[in-house]
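Left out: one protein chain. Kept in place: all the others.
For chain A:
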Amino acid sequence: MDPVSWDTGTLPWEHIRENDDGTLFVDASTRVDQDFTQEREDLGKMIVRHMIRCVLVILDLSDSMEEKEAKASNKPGRTAFLKQTLRAFAREFFDQNSLSRLGVIGLFHSEGHILVMPTGNLQDILSFCDKPLETGGEPSIRNGLKTAHIVLRFIPEYVSKEILILYSSVRTCDPTPIGDVVKDLKERSVRCFVVSFAGELHVLTKLALDTSGSHHVPMNLDVTQQILSKFTLPFPVDSSSHSFTKAIRPIPIGIPQRSSPEDVEDNSFICPQCLSKTSQPPTDCPVCGLLLISAHHLSRSTQHIFPLIAFNQTRDVPEICHGCTQHVSSQFAYECPKCQQKYCTNCNKFLHETLNHCPSCPA
């Protein structure tokens, strides 16, 4: 159990249970686990997903951040918790969606401030997390959404636009209903996801419902991270929606080559379209504006759309694993249904979770 936990009413040692054979284990909330595995299983089906996403994280940095519960007074506080959550989320997000962008908006003093413009670079987010955050005043959902809308206006249509709200107050200072802003967002097919730490706030629940997003109230840190890791996978596109036709469209991309292949230290690349020098992909070419990515990014981005099919479990264990060329010690082996090559348990896991590609099958 992490020392940083969001004012949980329960105590860490209450989660420890005794097994049948007397060993201790941590009884995490099983309900979310089930949903999560379900999500993984769904990956196998043919679903249209966005390849490039632009996610804006709206952080509630109002005076509710300074609040502390009596029990949690020795803990680092909500700001630290929020930073840690954001850091973990950003790492996993860029790992899963290497072409996507992430931006941060802060709500404080009744305004929505852009803290990090949408960026494809993990370092930007991490360095933001290291800086101290300004907090205080009242939060305004309306202003936050408006700012997000302005930012998202310049994002091309084929990009999935999402807003993730991490909210910890029980109120907003908006004097009027936010219906008009929600309508604007819906027109741009922006989806809003809400994680509300302080309990269900109706206006946010409704926002999530209206923009076909989701609403969560996490009980503790574990659940928060599980919920957030769900966001790192791109969401299926509703095939009946307006954005469906826009999502399926060829996007011009270029795969740049190193300007000097023999010099590993030199990180400059050549744009295949205008032959100008650019920085390390993924990036936009500064001259012709072409989206530049590497082959690795492409394969990592398509993994959610074309996941590696599950291998068949067989009892026919080979001498040597095709992947790691090591002796197979377990009772089972896994066979690729396409090329009939057999892999050990560890390799099977590695191929499915990290590589997403069978090395012996032709691409």
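Just so it is clear, a contact is a pair of C-beta atoms (placed from the backbone, for glycine too) under 8 Å apart; a residue touches a chain by one contact, two chains touch by 3 or more; residues count from 1.
The criterion applied here is as follows: contacts and distances are computed from a predicted model.
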item	value
Protein that the absent chain corresponds to, by UniProt name, given "Prenyltransferase alpha-alpha toroid domain-containing protein", "DNA 5'-3' helicase", "ETFB lysine methyltransferase" or "Mitotic spindle checkpoint protein MAD2"	"DNA 5'-3' helicase"
Chain not shown: contacting residue from A:117, A:170, A:275 or A:309	A:170
Residue touching the undisplayed chain, where the options are A:106, A:120 or A:218	A:218
Omitted-chain contact residue, chosen from A:160, A:196 or A:301	A:196
Touch residues of chain A, complete complex, unshown partner	7-10, 31, 69-71, 141, 170-178, 196-205, 215-219
